[in-house]
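Of the protein chains in this complex, one is absent; all others appear in place.
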């Protein structure tokens, strides 16, 4: 039984002619890159050499890519356990990421965080928490810092539908709305928390965006199989913030094709119908965008092929780099017990 | 400057003829009794013999009385630090309460809880927490117990506007709505948390009842200077619960005439305009109800006088009882470290 | 590869007990049986937690329960740890006996308001008029990148709190018997399991039996040193001690099984013979469990002590996620063995 029906539009029949071609290519490239990187992680995961939990974002790439395309490098984002897409879309270093997954000394946090705690401060990917909801108040504090410093930095924070059940979110929204903080809350609603469907956790008839709205945070629901919709909603949120009207909340709806963690789909365990996955695959954010670009003559097949090649080469290099990187040594353990 | 304007209707121009006279007398008596008891506590507080913080409910009596009039003895209520009105309206024993304030061995919790932790299980006043918001999930659990036991017990829980900023409330509402629990959330919105006005804590334009509604809990705003309005809203909530439609949320608006804690008004400290207090005194829940009853010939002055006398006598007796009661002894301390 | 299963399997030792002695079950199956028996026994018992009804069934601990029992008796919850903890408190105060399961103790840090400010105090504050019979269960994580936020053994943060009980089993037999005892107890009882014990096999009788809360047990008897601890690190200590026989070193190894209440007499009894104390814990070494046990000895068994007390726990650092760093972070049987040897020189 398909519980969470097709709600996305994908890219069918969307006119993209108002956008610069290079921009559209970048969006496509960024989504494709995330997809291919995760597929490679997945492929190699069974080797048991990436000794870290992984939470793949396959099927949900458009949220990270659409939102980060609207943010500046200086803007900061924060993430939850499902970090890969956020990290890569914001410009996080691939080699440092793969090294982190391989527990290497030159991982982005020197093998202290693993897959659930990727960060690249130069790119404005400022951190994450493996505690559901835990990063939300922290991101709100980042926005407070920006406000107090009169900086034009905007903070974005990504989290799942499950996090909307944690009180910390509502405390954060209240404070952000009260102080009109420059923060955008990206709720990636994929209908599941691990194997628990939304309907087991939130009452029928309620809507996450409506709750945020009642807390005084301008909220909208976004079809997050459509990268342009995410991009445009993020732009609207940024305009709002820059006008001084305060925070925004985007409920980005997309579907996780793989299991909650690890490699592969886990629909066979019974918590969701494999048909549901197939259903959502028809509105693949990457493929439907590709088709639209091709159809509208905005991308040529050989350009796309070159992209695949570039990504492929980059991935190969990153994995080779990571695998050949050194492990941490004993002395590393005691570093940074306190900040000087 | 009057920040929180007159919003109550008091009793002016309300037709009470559909109610039984005895019922109306009981409502009036219950409100008057709370008022007089608190006035006596206040008067004696400066003697420094009640070594306990007090949080007077003067001005807000109608919430407790109107709601508890609709609840059965077997229904359970839970409270926050501002316990007196809830305890008395639900039928809590006065002597045990005053003894508790005087730290006596025969206080309602044997001098372990003080004013912020009154309870009388026989009356269905089941407890309270001095931690703002802390009792809300517990009361929700009481409702879950009732549901699991297929009992018709309804749980009511009282808390202030400040508690709506605690994440625990929203976690509780979500769960109660999900499971359609038999619980009524009474938010006593008196616009202040200690000296902090609502506008410093919640964004302009938001409404507490609307938030609860967005969480799937049927919510309404109630003029809680009007005991009948509270009573009727509670009845509606009970009907809803009994029909299986789940929890209700009543935002009961009234004003605290006294300081946050201790005796007397504290408006002179500057956090509110003394005029604001005077303003709200014109819609006194007790006096306006009295006037309506008198005007409509539903109460005679000498009946009212007899009520005053009865209350007076009860208060005298209770204080004398408490003051002459024994203090706890050393051996009491170690009792109930664990439950057998 | 389910997160960290590979790691746990590689850590699992052969059956600890002789199958001829009775039925052998693994740790998770023992817990599963305890929950099944409890749910059959008393309609007021219910089991809740994130994912207790999914196919993995909380590491297997709740597997099959959703088929056997009503969905009101075994249910999934929203991601609202603090709220749900309070819901358990309120249900327990009103005749129910919740058993609230968590993947990780780290998530209990969200619930300290309900655990410490409420659950632990209600019975006492209400002057005995209320009881709060509830069980809070969580499995300490380790390995495969669990990292700082999915590996914490927080018993030391809860041990000072009056009114709580804390249980940390180390064998399938105890896991079952202590779970049943915890459910039967009229107080809030915390059970901290360890992920790396969950594939252990051991003798587990059928039916209901109780392991008393507050009673330690000797796992080895010896003369030179007293080793005191619980849970996973106790199995490492046994390995260490068993390896020292060649060198003529023997030890009393005491499994406290519960940290609060704490069986101090068994420690003093042993110390009066050995005079040497090594305290071990799966959590941070500083403050808390190790320190409490050492302090008790220095207070009440001082005249038995022949040498400085030693303790082994985790260093004063968060847990690293990476595999190599983890090897440096966690003590192992070799470390324990070296300390014991040094103590006995």
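By written order: A, B and C. Residues from 1 in each chain.
Simple rule for what comes next: a residue touches a chain if its C-beta (ideal position, glycine included) is under 8 Å from a C-beta of that chain, and two chains touch if they have at least 3 such contacts.
All of these numbers come straight from a predicted model, not from anything done at the bench.
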As a test of the contact rule: which chains in view would the missing one touch?
A, B, C
Out of C:72, C:186, C:287 or C:341, which is the one that touches the chain we can't see?
C:287
Tell me which residue among A:53, A:66, A:113 or A:262 touches the hidden chain in the full complex.
A:113
Check the options B:61, B:93, B:126 or B:166 and report the residue that touches the missing chain.
B:166
Touching residues of chain C against the unshown chain: what are they?
82, 106, 109-110, 112-113, 116-117, 120-121, 124-125, 147-149, 152, 154, 156-163, 283-284, 286-292, 294-295, 297-300, 302-303, 305, 307-311, 315-318
Tell me, which residues in chain A touch the chain that this view leaves out?
76, 78, 109-110, 112-113, 117, 119, 121, 126-127, 129, 131, 134, 136-149, 167-168, 171-172, 174-175, 178, 335-340
Could you pull out which residues of chain B are in touch with the chain that's been left out?
45-46, 48, 51-53, 103-104, 107, 111-117, 129-134, 162-163, 165-167, 193-196, 200-202, 261-263, 269-271, 327-330, 332-334, 337
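Throughout what follows, only the chains that are shown with their structure count from here on.
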Taking each chain's centre as the mean of its CA atoms, the one lying farthest from the centre of chain C is chain B
Centroid distance [mean C-alpha coordinates] between chain C and chain A, Å
36
Spell out, as numbers or ranges, the residues of chain C touching 2 or more other chains.
77-78, 80, 82-83
Where chain A touches two or more other chains, by residue
165-167, 201-202
